[in-house]
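One protein chain is absent from this view; the other protein chains keep their places.
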Amino acid sequence: MTTTDSRSRNSPRELADAELQDILGDMIQARVASDRAFALQRQGRAGTNAQVDGSEAIVVGAAYALDPATDWVVPQYRELVGLQRFGSEVLDRYVMYIKGHPNGGFHPEGTNVLPPQISLATQIPKAVGMAWGKKLQNEPGCVLTFFGDGSTSEGDFYEAGNLAGVLDAPVILFCVNNQWAISTPNHEQTRASSFASKAEAFGIPGVRIDGTDPVAVFHAVADARERAVSGAGPTLIEGVTYRLAPHTTADDPTRYVPADDLAKARERDPLVTFRAMLVEAGLWDDERQREAEAAADERVEAAVRRADETPLAPDHGFTNVFAEPTPRMVRQRAEMRRHLGLEDPR
Amino acid sequence: MTTTDSRSRNSPRELADAELQDILGDMIQARVASDRAFALQRQGRAGTNAQVDGSEAIVVGAAYALDPATDWVVPQYRELVGLQRFGSEVLDRYVMYIKGHPNGGFHPEGTNVLPPQISLATQIPKAVGMAWGKKLQNEPGCVLTFFGDGSTSEGDFYEAGNLAGVLDAPVILFCVNNQWAISTPNHEQTRASSFASKAEAFGIPGVRIDGTDPVAVFHAVADARERAVSGAGPTLIEGVTYRLAPHTTADDPTRYVPADDLAKARERDPLVTFRAMLVEAGLWDDERQREAEAAADERVEAAVRRADETPLAPDHGFTNVFAEPTPRMVRQRAEMRRHLGLEDPR
Amino acid sequence: MTAAADPVGATPMNMLSAINHTLHREMARDDRVIVFGEDVAKSGGVFRATDGLQAEFGATRVVDMPLAEGVIIGSAVGLAASGMVPVPEIQFLGFAYQAFHQIAGQLARLRYRTDGRLNAAVTVRAPFGGGVRTPELHSEAIESQLANIPGLKIAMPASAADAKGLLATAIRDPDPVMFLEPLRGYRAVSDPVPDGDHLVPFGEARTVSEGDDLVIIAWSYMVEIARQAADRLRTEGVSVQVLDLRTIVPLDVEAIAAAVERCGRVVVVQEAPETCGFASEVIATINDEAFYSLEAPVARVSGYDHPYPVGMLEDDYVPSVERVLAAVRRTLEMAP
Partner (left out) sequence: MTAAADPVGATPMNMLSAINHTLHREMARDDRVIVFGEDVAKSGGVFRATDGLQAEFGATRVVDMPLAEGVIIGSAVGLAASGMVPVPEIQFLGFAYQAFHQIAGQLARLRYRTDGRLNAAVTVRAPFGGGVRTPELHSEAIESQLANIPGLKIAMPASAADAKGLLATAIRDPDPVMFLEPLRGYRAVSDPVPDGDHLVPFGEARTVSEGDDLVIIAWSYMVEIARQAADRLRTEGVSVQVLDLRTIVPLDVEAIAAAVERCGRVVVVQEAPETCGFASEVIATINDEAFYSLEAPVARVSGYDHPYPVGMLEDDYVPSVERVLAAVRRTLEMAP
């Protein structure tokens, strides 16, 4: 059932020119935001965070195949910077998130994106449950969840994939194969012939595509979405790319990534190759590039500013555990506020 | 990589006549012990237990393909009655086990069988670890673990299968597909085309065989063992059969098993079909059948007697948690003994 | 400390019937309620707690799941995020361990992590508890491990009426509730269950029998053991209060403090092993709230610090009326 998508990267059939340009714009923004997040960590203004570098075509290509009004994205942790299509809130909140601000997990009604997930693969059962709930409630649309190559080794991936198959859940399981799980390469992660081939275990289609090509990603996700919303069930997609940055701001990949491999991967940097493709098609030039970068910078700066300006209550942790805090929590909160010299909470 | 073994059930090539007779003898003993265990529960002399009915060919056929001196069996819970080849201790301890006697989990050095496992699929990672340990210590032999069709839905199965592939561990993963997980049939368990096909996710061979034919089982396990001990890695085997008894002594299958299906399955009862095959080959007759049943009865009765005679200390639970109990446990044990009017432990 | 119900009448039922009856009612009341788990649909559950639900509400609302506790809980979180009201069953609480990452990391945190955007209005039903000769991991009382996970409410009914009232409250509660059912009480505990809508609020303990020489604090089936002990002591002229906590999160700290203030002497009974069982938290709470009222150390009657034993040993492992009586007598004898 596993197939390798062979659509040529030069035939973006169903995407209009303007969309191709928007996709590159969002990819640029993702990279800019990711770089900025790295810098913020180095300046002590943000915590550990994970760069998107190398996966921009996957995130943005997938986003353009989805309908932000009806579909949900359940991310791992690298993808939020590339989900501009799901609303500007996503970037704003993501910046708060990496700064360790408690509002960072909130997306207002209408922004159909969950916050980052650190506990690997635990988002996959959740995505399947959300898709199941959509089906039960006859809601339109589908759910797409991202997870890494490493995350496919967790029981959650298999349990969820198997259940998705049984339920014909309208869900797209998207494996972002960036070749590495921190220091662990694919061949130490599994002996399966591909991550897509694991779909066999669920009795669902598995598709392996070039994850550096947003058009290939777009088509694969569009096809999977079509299956999902028509009731034909889930699809497992493997997008093959290469992690172009350290695992996170806390990682030193020179200890384990072969320099040659990385150099080769850089030649296929999606920001370079897709730009070249659009340039060749007459859809992009240096001027557009400068504009896109400037626009991205501005959006990112605005998000950082908003995050910096969002007030913070030291006892925020007591809110939103339960709809109403327990008496014990009320007591603890009062103790905390007293200790910090604050008034009792309203 | 998934294959369906098509060796004819009439060509027991590598098994000598005497072995075929021994296999049927052990299958008969398994059924006798299983029936007796059911009766003991009904008499209030044993706890809930699970019958082997329908899986005798799998357990005994597999056991004959293994070397009890070097290989380990890591069972689920139905198989112990059929592992006579691994030593008479196995049956003795199993009877203690179902009676709820704390010695029931013990197998003396040289009996390479773990006790029953209730927490489904948790034995699979353990079996892979044992096989890995064998490899690290250059020990001969392999490890075979049994698990049900339902157990393949647990994360443990996938995590362990994937690791086994990565390590080339000398392990045989044997899925006993008896069509049911309590009341859940195969098609509600997974949409995979077969349980054997899940091997694709691990990059290891998957083999699907007729689990009512001990000769087919023997060959599949013998082949898998050959792969394991030669360093070629693990194999997933699916033995297809039908559960001929209730799930356990506590179950009422008339609520969910279609009577027709069960009737059809009874026609393929391995004890009937394999006996017919041996009769046809001139290797079995009514006299042998009577003898085998009598011998089985006797062995089972002896095991029940031994279990009944094994003394029991109410504070046995404190032993063998740790090599040495903690001071708190020593205190608790003394309290328990005092409460029960027993002397302080030696 | 009183139930919020205003029942028209009441019908005697055992806990199992009360649970089944409540599931029927709640599914009828709110069509977002969905029941799923291993063997809950066609067979009606291994104890028949979900019997008849599939026949009444259909195969999309009462679902037999693949055998995987992790995704039973994980998908429940997703269902809740989508607006459903999931009531998954874990066949035995010991198998909740397979789902601890989903319970602790996901179920307990959906609201927290999304800063209030999404609720996990999930009620996880799971039977547990000893004394009925089940195989391993069917009996384990692990409520204190769950209570250490912030974001979970934990209901542990001891009567059929409370099984109904707490389960209805749990299902209607916007937060995740672990609803732990005592195996031994399924058929052994029977009492009048209010007809009609019956809601027992969380965090309100129940005085099962009045007394002022000593208070026995318990929850789930141990309340029954405590009650029997109190009855025996009454015939000896000893007046013992039995306080049923009903929910351990939220905890009725006031009721505990009031009982300790009145009685001065306390026995806490739990099925779990001694170390880090919920009894320790009760003792710590008494230390916080009623230290100066204590006339003797609080006695704990617990399982022991070894794994829940096999059948032939369990009667000496699970707290018995005799062990509770001994603890009460010892505590009454201690110098103030």
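Labels A, B and C are assigned to the chains in the order they are written; within every chain, residues are numbered from 1.
The working rule: contacts are C-beta pairs under 8 Å (C-beta built on N, C-alpha and C of every residue); 3 or more make two chains touch, one makes a residue touch a chain.
Owing to the predicted nature of the structure, the values given are computational and were not obtained by experimental measurement.
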Q: In the full assembly, spell out which visible chains the left-out chain is touching.
A: A, B, C
Q) Considering the whole complex, which of C:V200, C:I283, C:M312 or C:L325 touches the chain not shown? A) C:I283
Q) Hey, which of A:Q84, A:Q123, A:N177 or A:T326 is the one touching the hidden chain? A) A:T326
Q. Of C:Q54, C:Q145 or C:S209, which sits in contact with the chain we cannot see?
A. C:Q145
Q. Among the options B:V128, B:V257 or B:M336, which residue touches the chain absent from this view?
A. B:V128
**Q.** Residue numbers in subunit C that touch the chain omitted from display
**A.** 94-95, 97-98, 100-101, 103-105, 108-109, 112-113, 136-137, 142, 144-145, 147-151, 249, 251, 272-273, 275-281, 283-284, 287-288, 291-292, 294, 296-298, 300, 304-307, 335
Q. At which residues does subunit A meet the chain that is not included here?
A. 47-48, 77, 97, 99-102, 104, 118-120, 150-151, 153-156, 181-184, 188-190, 250-252, 255-256, 312, 314-318, 321, 326, 328-329, 332-333, 336, 339-340
**Q.** Touching residues on subunit B - with respect to the absent chain
**A.** 102-109, 114-115, 119, 122, 124-134, 136-137, 139, 155-156, 159-160, 162-163, 166, 319-323, 326-328
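As a working rule, only the chains that are shown with their structure count from here on.
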**Q.** Approximate Å spacing (C-alpha centroids) for the pair subunit B, subunit C
**A.** 36
Q: Report, in whole Å, the distance between the mean C-alpha point of subunit A and the mean C-alpha point of subunit B.
A: 44
Q: Give, as an integer number of Å, the spacing between the C-alpha centres of subunit C and subunit A.
A: 39
Q: Please set out, as single numbers or ranges, the residues of subunit C touching at least two other chains.
A: 65-66, 68, 70
Q. Do you know which subunit A residues sit against two or more other chains?
A. 155-156, 159, 162-163, 166
